[in-house]
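Apart from one protein chain that is not included, each protein chain of the complex appears where it belongs.
Chain IDs A, B and C follow the sequence of writing; residue 1 opens each chain.
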Amino acid sequence: MIIVMKPNAKRESIEHILKLIKDNGLDTHISQGKEVTIIGVVGDKSKLMTQNLEIAEDVDKIVPVTESYKLANRKFHPEPSVVKVGNTSIGGNEFVIMSGPCAIESREQLLETAFAIKKAGATILRGGAYKPRTSPYSFQGLEEEGLKYMKEAREATGLAVVCEVTSLAAIETAVKYVDMLQIGARNMQNFYLLKEAGKTGLPVLLKRGLAATIDDWLNASEYIISEGNPNVVLCERGIRTFETATRNTLDISAVPVIKEKSHLPIIVDPSHATGVRSYVAPLSKCAVAAGADGLMIETHPNPAIALSDGPQSLTFSQFEQLCTELHPFVELMGKKF
Amino acid sequence: MIIVMKPNAKRESIEHILKLIKDNGLDTHISQGKEVTIIGVVGDKSKLMTQNLEIAEDVDKIVPVTESYKLANRKFHPEPSVVKVGNTSIGGNEFVIMSGPCAIESREQLLETAFAIKKAGATILRGGAYKPRTSPYSFQGLEEEGLKYMKEAREATGLAVVCEVTSLAAIETAVKYVDMLQIGARNMQNFYLLKEAGKTGLPVLLKRGLAATIDDWLNASEYIISEGNPNVVLCERGIRTFETATRNTLDISAVPVIKEKSHLPIIVDPSHATGVRSYVAPLSKCAVAAGADGLMIETHPNPAIALSDGPQSLTFSQFEQLCTELHPFVELMGKKF
Amino acid sequence: MIIVMKPNAKRESIEHILKLIKDNGLDTHISQGKEVTIIGVVGDKSKLMTQNLEIAEDVDKIVPVTESYKLANRKFHPEPSVVKVGNTSIGGNEFVIMSGPCAIESREQLLETAFAIKKAGATILRGGAYKPRTSPYSFQGLEEEGLKYMKEAREATGLAVVCEVTSLAAIETAVKYVDMLQIGARNMQNFYLLKEAGKTGLPVLLKRGLAATIDDWLNASEYIISEGNPNVVLCERGIRTFETATRNTLDISAVPVIKEKSHLPIIVDPSHATGVRSYVAPLSKCAVAAGADGLMIETHPNPAIALSDGPQSLTFSQFEQLCTELHPFVELMGKKF
Partner (left out) sequence: MIIVMKPNAKRESIEHILKLIKDNGLDTHISQGKEVTIIGVVGDKSKLMTQNLEIAEDVDKIVPVTESYKLANRKFHPEPSVVKVGNTSIGGNEFVIMSGPCAIESREQLLETAFAIKKAGATILRGGAYKPRTSPYSFQGLEEEGLKYMKEAREATGLAVVCEVTSLAAIETAVKYVDMLQIGARNMQNFYLLKEAGKTGLPVLLKRGLAATIDDWLNASEYIISEGNPNVVLCERGIRTFETATRNTLDISAVPVIKEKSHLPIIVDPSHATGVRSYVAPLSKCAVAAGADGLMIETHPNPAIALSDGPQSLTFSQFEQLCTELHPFVELMGKKF
């Protein structure tokens, strides 16, 4: 941590800071510049957590030097993590495709989808049973009934299954049926939910919040990991910007940035990022080329009548064609699916 | 709802849409323009919710005409709402100041604060017992113990008390102690929590999410109101933008926009919006002048050692001075406190 | 400037940096922390401008300590500047209202407006002769003809006049007719234009760019001032965010932030910030209360047929009423108009 003093800071202001830091058991280094004095703090800065130095006399600003997330930080865990989900692994040289409907609507819809995506090459079935919808008048999900269909689809196809959870009650129910829990974008900073998901020990798919910086996102993952659960997979799904041609703005740079800052696997969801079906294929290829560990793509037997996010869902034949087109890109990246 | 067809849309594409709308029990009006055909849909568009017309052949785009929120919409409820909280009312000609520490740290800290803010003119005490913090290594709150101090402070001072809730468990505990529940920015689209807060019947202070449009925010309020609880107060607390001079960007225009679009009261939180103590006073005056119904301002007996958000907290004497300065602005707006 | 090394940086990497800094005539201070080494650079960092230390071996990041703008920086010029424009002054205890049409359409329109705004209390007439419009098919302005009307209006009313310039040719023409040049939001980083405007010596109204941070904006002002022209007035007019209820998002916090970081005067333009007439009055009051030195408000004899930005323009009677309502707020702030 570095403390930058204001130009012409009074001698006693500087000494006050130095004393305060020492009283908390830390060391300091002073850099007396031409214009300003800088104080470097040496030691465990958490000892200073109860001192709000920003508002001490003559302090200009506090500059953090190290990231607040530790367990998710590549600096301290240089090897990339591989997260096992059912029979598949995310983060190694397997390229993982998750697919399925935004909302589970019926047993038939889900089973039909499960067989179709498996045939095309997907290894994880996604499907929403608890739907966080912007308006209370939109379809809110089948809840436990939907989870039962998920389990049935898993048994019928061998696919692993992942489902979003939005409350402790949903977590308690979901653990009985699914291989992986998803925390959605709107709950990325629902820290209570993160901790509860962490406690289950199940792998967690953590979607990026609409207004979350990459640092916020890694701090959110830290909530899960610090419960003793290192099985976190990140999912980039677009951030909110001024551009309205797509529903969100896919921040594809997040893939190499996460690879540099963290050891956690990262997948990309081009369906939610754009909200537009015709952009899903180009952005899927793009995610592969950027180095993602997998994709989450929405599919539906008949998108024209899907109860949620139909406009961005692929038909089975579109999905099959996309998987075919993705194969050589995945191979170029030294992975397979 | 308006359906805009692509230029040179095929006759059968247009007829397909018309038939589909009629089959769902709705009427249509066709506008045949020079370049494009437009289809207006007449009737209750929720009947079309299972039809994703965006992806029908030759459709260019769908333009919604009416807002999806109804109960929060001023068009259907022209009179401004007044929400009663303890002995105070928000949304009428009383100007309401909520104040207190970001985090409740001890009985002494809270009681001392309660008396100080009451003396300065505040009528509602705020204090966090469940703290959603970006990093899991930051102070997370005293939980029920903190709520007990809130109740004690209420009894000692007559102030109403408001506390953030972050889970169903927190709601179940909080209802025993507080007058008003707060849903924080990070949980604004935690729809499960919104519904549970709605069911309590207690007034709810709904903070705006960092990436929430005003429409998203009003839709979130709709989740609470549609549980039969119309006692919602909105709180603008800054949105996330590219500007970093302040922690968030206070969207002060939200005050007149909300006044036009909704009947719900709106207050402003300049402490969280800026994260900087010296900006709290000018932005408080600014919120009064923009037409807000109240303010939420963080105070602390000793901000230099506050466990949360100290740099943006006012001392008691700063708060008292601010209240004194606010008085003539509040009077100019035809209100009082 | 501070150089933060990566954890476990090699000894020779650190020595390479130290040598490089010394070779450029600067001193260093090393802070050897528990996790990382930090190098403080002492002296004129511009000597290091040709060294891209970010990409040197084992460097984690470079943290600037001082702002790159100097002439606009309050740290080095603690007294607030007052800029004289015609018979009025901006930045002192006069509160300045600039008003007029977005686009000058005719001699009659402009003169009628000039008399009306003067009567209501404005002291500066604004009017666009060179219009930067998003679409080439929108009205582009009367150019020199419009400037002649501006001069005539000045002579008839005694108002000072300000006009946007969008090219060197426009500057060369405008200096013959106006008291103040305006650089619009879209040209805020047209550095060539900034320098040319600076060279004229005329006061310059510098609007904030849609994507400009406050630091970018002050750096842009530095281009003008460094041409020997300290007569810069800043104008906050909204930034681009995800919110669409208003055309832009008025960043009202910019007022106290600028007052803290710079000595330059700042005014607010609620007309362009919102694009909606009914929000102009509340946001004008709000700007006064936040501490702005003035306002720029669009007026038009008949907004319903204005060639540019009619929907946000006030009629004369609306403007007059607003000025009446503003008076007590201005007085509360210790200013007058």
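Criterion: contacts are C-beta pairs under 8 Å (C-beta built on N, C-alpha and C of every residue); 3 or more make two chains touch, one makes a residue touch a chain.
All values derive from a computational prediction rather than experimental measurement.
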item	value
Residue of C:H77, C:R277 or C:H327 touching the missing chain in the full complex	C:R277
Full-complex contact with the absent chain, from C:D60, C:D179 or C:E222	C:E222
Interface residues of subunit C (partner: the chain not displayed)	46, 49-52, 54-56, 68-69, 130, 132-139, 166-170, 186-187, 189-193, 195, 209-211, 216, 219, 222-223, 226, 239-240, 277, 303-307, 310-311
Touching residues on subunit B - with respect to the absent chain	2, 4, 6-7, 29-36, 38, 40-44, 63, 65-66, 75-76, 240-242, 244
In subunit A, positions touching the absent partner	211, 213-215, 239, 241-246, 249-257, 260-261, 273-274, 278-279, 282-283, 285-291, 328-329, 332
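One rule holds for everything that comes next: only the chains that are shown with their structure count from here on.
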item	value
Chain located farthest away, centre of subunit C as origin (C-alpha)	A
Distance between the centres, which are taken as Cα means, of subunit C and subunit A, whole angstrom	38
Separation of mean Cα positions, subunit C and subunit B [Å, integer]	31
Separation of subunit A from subunit B, taking each centre as the mean of its C-alpha atoms, in whole Å	26
Residue numbers of subunit A (touch at least two other chains)	240
